[in-house]
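For this depiction, one protein chain was excluded, whereas all remaining protein chains were kept in their positions.
Right, subunit A next:
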Amino acid sequence: GGMAAAVLLLLLLAAGPGPGRADAGQERRDALREELLLSPLPTGDVAATFQFRTRWDADLQRGAVSHYRLFPKALGRLVAALGVRELHLALTQGFWRTRYWGQPPLQAPAGAELWVWFQPTVTDVDKAWKELSNILSGIFCASLNFIDSTNTVIPTASFKPLGLANGTDHHLLRYAVLPREVVCTENLTPWKKLLPCGSKAGLAVLLKAERLFHSSYHSQAVHIRPICRDASCLAMSWELRQTLTVVFDFFSSGQGKKDWSLFKMFSRTLTDTCPLASQSKVYVDISPKNKEKELLEVSPPPTSVHEAVVQGEKKTYAVYDLLSPSLFNTSRSLNVQLKWKRPQDSSEMPIPTLHAQRYVAGYGLQTGQICTLIYNTHPYRAFPVILLESVPWYLRLYVHTLTIITKGKENKPSYIHYQPAQDRRRPHLLEMLIQLPANSVTKITIQFERALLKWTEYPPDPNHGFYVGSSVLSALVPSVTAMKDVDVEQSPLFTSLFPSSDGSSYFVRLYTEPLLVNLPTPDFSMPYNVICLTCTVVAVCYGSFYNLLTRTFHVEEPSRGGLAKRLANVIRKFRGVPPL
């Protein structure tokens, strides 16, 4: 009897923490890794890239998932309900100056950029897109509800899925950019709320709005994509990456000194780790430039040193593992300091292999020209680049004026996809695959005409101009050093953003400057006057013709006099004077 009771108790005890164990089982199904990369830039500025990666081994599409732990419920419900396969949203302020700062780890265009791959099961992609942009507008407090058919395009070649994909029907892809969108604290707060630890523990404590927006470049992004659960890729997991890149300016934030520290940049130091994170690391780029000895000194001493081939170059990183117990032994807080051993020569600035710029040429408000210059500085390798231009309908592009000149000769694109705009319905889409010869500058020009819009279609400050979204350059740039295949789970997050097909080249997506174009404006104070005057002219015609058509010529009869004359005659009769 007692034995049976003991067995029953044992069974109960085993069954007791059952839900807990199920919880523990589910706990093992999602994982958070956070990482901060500090890279000093050639001009003396410093770039800080935060990445928070939540990986969730669940299938959001099938079956109702109701228990959300690390993965934010708002985004999970969104992915499940609207049949989203991949979502990439970036809100950026400023422009990444590739020529001076080098190739960015992940660049985004100025303003808001949203591109989404939908599942093949979605029947009405446009409706899902509209709903998605409205819901995201609410989640991130950004005016993404302005995304409509006039700024959405369907690229055919530039945006391939970054996660798992079987079959890529480009009709399931939508891309929109809002260049006028401004990023501020209002957008940062909901972004921070999506993080599992919020901004209370771990690396996210450094995200203080007043320092982050006092910078040259601020870009916060959300990337959701499906990935392989393991090397055999039999099952699928969902990955959510929240990235925030900020570039602190040497003059304004650094007060003219090139020495940086976490406290100088963020006015906070790291005090503890996020208890929900399985990995929390700070990487500092201490790679020597120009094969010199290390110029940069970091303190306190790092927990380890990591070497990797990133973007085709061998780089060395000082790693601070916040989960290692030795880090917070000496002091309660970690303030990583970067000091330059000797002043950096400005002539040592390396030029990135691929960079581009875009500008508007021409004068007056009638016509203009969009010029894009793409530089390939590799000494001997040529590679192709896909250029995507999405121009609003009110700048009427003339594709017969498209010229591509490289080294003085015409360079015909091997693939060109052009979709002309429809007034007030969709923008122009121009996608080209251009071969860039080694060590060359390619100039692409296209002429446009500026349209006169209806007075209600102008924004509140019409003479400010209209923004044209950045054009997108996607290329596989040949790398200097061969890259090995990386295991996503073992390598730093900043190396596993883009899937690499082979070790000899790395994928780069660059954005050019947005353009600001003035359009001719009507006089906004004149609607009533214009209606009156134009209708008067029409009435003049109507009146003249009416007279000529309905009246006939008559010989003029002597008039018997008007009322005044008759009254005068009556008075004259009284006076006895002859009448008029």
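In this text, contacts are C-beta pairs under 8 Å (C-beta built on N, C-alpha and C of every residue); 3 or more make two chains touch, one makes a residue touch a chain; residues count from 1.
The rule we apply is simple: contacts and distances are computed from a predicted model.
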*According to its UniProt entry, is the unseen chain "PIGU protein", "Protein YIPF", "Cytochrome c oxidase subunit 7A2-like, mitochondrial" or "Small ribosomal subunit protein uS2m"?*
"PIGU protein"
*Would you indicate which residue among A:167, A:256, A:364 or A:578 is in contact with the undisplayed chain?*
A:364
*Thinking of the whole complex, not just what is shown, which of A:538, A:567 or A:580 touches the missing chain?*
A:538
*For the chain left off this view, which of A:229, A:381 or A:396 is in contact with it?*
A:396
*State which residues belonging to subunit A touch the missing partner chain.*
363-367, 393, 396, 398-400, 416, 418-424, 451-456, 520-523, 526-527, 530-531, 533-534, 537-538, 540-542, 544-545, 547-549, 551-558
